[in-house]
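Okay, so here's the structure we're looking at.
With one protein chain removed, the remaining protein chains of the complex are shown where they sit.
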Amino acid sequence: MIEKKDSLAIGEYIKNFARKHSLFVLAYGTGCGAIEIPPTMTSRYDAERFGIRGAATPRQADVLLITGYLATKTLKRVIRVYEQMQDPKYVIGFGSCTINGGMYWDSYNTINSLDKYIPVDVFINGCMPRPEAVISGFVKLQEYIQEGKADGWRKYQNNIEEYRENQKRIIKNWRMPDYNL
Amino acid sequence: MNWSLILGITITIITAFTVGMFYGGISRKVTARIQNRVGPPIWQNFLDVLKLYSKESAIHHGWMQHLGPLWAITASTATLMFVPILNNGQFYQNLNFSGDLIFLMYMMVFGQLGMALGAGQTGNPNSAIGVSRGLSQMVGYKVPWLLALVAIMVQYKATSITGLIELQNQIGWLMFASPFAFIAGLLAFIGMMHYSPFDIVFAPSELASGPPSEFGGKYLGLMMTSGSIFTFAKLVLFVDVFLGGASNILELLLKTFVIYMIPVIYGIVSPRYRTEQSIRYFWGWPTFFGVIGMLYAWYMIS
Amino acid sequence: MREKTTTLYLGPQHPGITGNMMVKLQVAGDTIAKATTEVGYLHRGFEKLMERRNWLQSFTIVCRICVPEPDPNEENFSRAVEEIEGRIIPERAKWLRVLTLELGRIASYLLWYGGQNGSAGLYTVGQWSVGDRNYILDLFEELTGGRVYHMYIWPGGVRRDMPEGFRDKVLSTMDYLEKRLDDYDKLMFDNAIFQKRAQGVGIINKEKAIEWGVVGPPLRACGIASDVRKDDPYEIYDQLDFEIGLEHGSDVWARALVRRKEIRESIKIVRQVMDKIPEGEFYNKIPNPMKWKIPAGEAYVKTESARGEFGYYVVSDGTDKPRRVHVKGPAYVHGVTLLEDMLVGANLADVSFIMNSLGTCPPEIER
Partner (left out) sequence: MSEQIKEKETLEALTKTFEKVNGIVQRDKRVIVETDAEIIPGVLLYAKERLKFTHFSHMSCVDWIENNQFELVYILWSPEDKIQLIIKCVINREKPIIQNIDNIWRQANTYEREIREMFGVEFEGLIGAKEFILEDWDDIPPMRKDFDTKEYSSKHFFDRPGREDAKDVRTVITERSGEEIPDFAKKYSRD
């Protein structure tokens, strides 16, 4: 006899299993890390084995891959794109520049820590991370999804004011429609 | 209530969905192998659809966007219902009655119109351009497709698919009996499958992903479901009309798979046409063969 | 008569755009009435950052300016510093520099195969060529330690000598690539649909190409033999025997043919380098980098990259930091004014196709 609690857990397991094995990555090369994405998707490394494939528009995508540094001008577009994506959604910070600014820690036009502006589930360090590192980052994300720990999107909903405040510190001209009405 | 009919319909839909999904998976696998890759597992499409249905939010921009995918799935299921899946099966007989080839020609446009209306409401210019491209391309491939079907209907004085299948049991496959109509039909069919070089509607590097640009979550899931059912319906129709139908499920799978692989393999090695090049292509050789097929039919009956 | 137009934003998030930039298109049907580019999404302020780093620290960040082909940046920076300082580099270092530059050019062209075909929907060639590019990156990894960013060519020479057995690996990779290039040709250049797509599309006429300062393969596709390697030979290019691609069609097809020829010529150059490379030192030691001062002076140096002329204008004021480093990437001309002009009247389907044939690379527009 399966109790109600168990059946919920089974449902959750199946959902997470599907989410884990089907990651649509938004085709948005925000920085120079975009150069290691084609090798990751092509023959030697072939990320499609893990169910990772590209998605053309934010509505269809599950994973936002921030490939490297974010210029302030790009940050605005990244936030727009992130808010257009459908829950549950995941963010992977790719490269050292997303962690602490990396090479460009003192630049006037690049942000230094990505997770102050949008929630990040997995960071991949290195400049640049090799395709193996990228794939291992994705596998880590899959583990988190299966365990239900990849809940950055929920964190974003709950702490929206804090994130907004940080975002508005950089984006002076804030004209942003609500995409999820 | 005719319970066996309802059971048959349910089984048909499930079969169509499963087969369509697996064919999609196989095509992804074949593409990957040709591209020197391992590729995803062949059940990958099931996981994709399951994930899309398990999305927790799905944004829509109005009622039409709700209706669009539903309309599409209704139309593709209806198309499936009117195609005899097997020659003499009880379960797969479904709703088909005589005189349905003309009806099917309308029905097949219907689903795409639903998608067009749904995509139109999203307000995304990519969708709008995708829809207009889709409609103009439809004008392209419908010409040889209709010529081929009309040639056959004229030649054998039959509009019912079951009638055509019975006929083919006597005189052999129409593929050989009226070859010109078959060539026209096949070329048009390649266009109907929307694989490269005719993927101008969904062209990622031009229009993001065309009409479904704004569809996420459940809507995209519905579109994929409807797409796989419709693919199977089209394949079965083609097999019924030109390849003499199938008397058991294995034969059906074999025949549909061979037909399905033609556009897939052709797509892997071809770049995409521009819109006007695509239309010009359909109005070239395929239409020429269609006209020859008509003349041949006229010659045969006179 | 004014037609009703739709505004279509191609980018910054769009699968068809090369890198991270935006083209705002006014579209009437499938035809483009007006195109406006918007760049700056990748601006990191390199030139400012170099002004507060000393000469050797600057060397580590210059390669980040252009991702697909970082070596011309290192080469330019090193050569500019050497020119201002009057430093002479050993003969072997020059050959090793040419080796890396040409391997980088091959890698860049292989990536171009992917972009050009991917934008036309022929993903198979792209999958093959980007996959095969890994073999070049393996060579780089063995030679320099880095896959993408090499930081190999530095003032005074190169950072490391060739490891043992490297020569055989280079030669066997070149043999393999030459065979593969024929495979790509069968699928791409012999493909009737690709020919239909590429011929007569994206034409720059010859006068305009000169007037607007077009460089690299797009200029050579107009029938103008202009290549920095021949016109202003640097390192040891004047001792090498190679040809440059020259076509007269000035459309996408001609540009593709130019690149098709040049990737083969690069393979030829790599083989020559491997044959003729002299023995000896590979590095003239620089003084303590923390106290290294460059005498006041200025230099404009340029290198032929896979996309055209890459220029560096470097000014030193006699201190341990650069006064000014100004980078001119080939995409600076191709990606903004020329693109805006070329896209008017083009088909929507060809936007990405044309951009790839010009080799638009946004990071070097805005740095």
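When the chains are written out, they are named A, B and C in that same order, and each has its own residue count from 1.
What we mean here is this: a residue touches a chain if its C-beta (ideal position, glycine included) is under 8 Å from a C-beta of that chain, and two chains touch if they have at least 3 such contacts.
Quick caveat, the model's predicted, so the values are computed rather than measured.
Taking the complete complex into account, the chain left out of view touches A, C.
Remark: the omitted chain is touched by one listed residue; of C:D30, C:E309 or C:E364 this is C:E309.
Among A:N16, A:S43, A:Q86 or A:N109, the one in contact with the hidden chain is A:N109.
As for the chain not pictured, it touches chain A at residues 72-73, 76, 99-101, 105-113, 116, 166, 169-173. Contact residues of chain C toward the unshown chain are 39-40, 43, 45, 47-49, 51-52, 83, 210-213, 224, 226, 231-232, 298, 300, 302, 309, 311, 313, 315, 323-324, 326, 328, 332-333, 336-338, 366.
Here is the rule we use: only the chains that are shown with their structure count from here on.
Rounded to whole angstrom units, the spacing between the C-alpha centres of chain A and chain B is 35. The centroid of the Cα atoms in chain A and the matching centroid in chain C are 30 Å apart.
Under the contact definition stated at the top, the residues of chain C that touch 2 or more other chains are 14-15, 127-128, 131. Those residues of chain A in touch with two or more other chains are numbered 27, 42-43, 54, 56-57. Chain B makes touch with chain C in their complex at residues 31, 34-37, 125-126, 128-129, 132-133, 196-197, 199-200, 203-208, 268-277. Every residue of chain C that touches chain B in the complex is listed here, in rising order: 6-8, 14-16, 27, 29-30, 117-124, 127-128, 131, 187, 191, 193-194, 196-197, 347-352.
Partner chain C is touched in their complex by these residues of chain A: 26-32, 34-36, 38-39, 42-44, 54, 56-58, 69, 71, 73-74, 77, 81, 103-104, 106-110, 127-128, 130.
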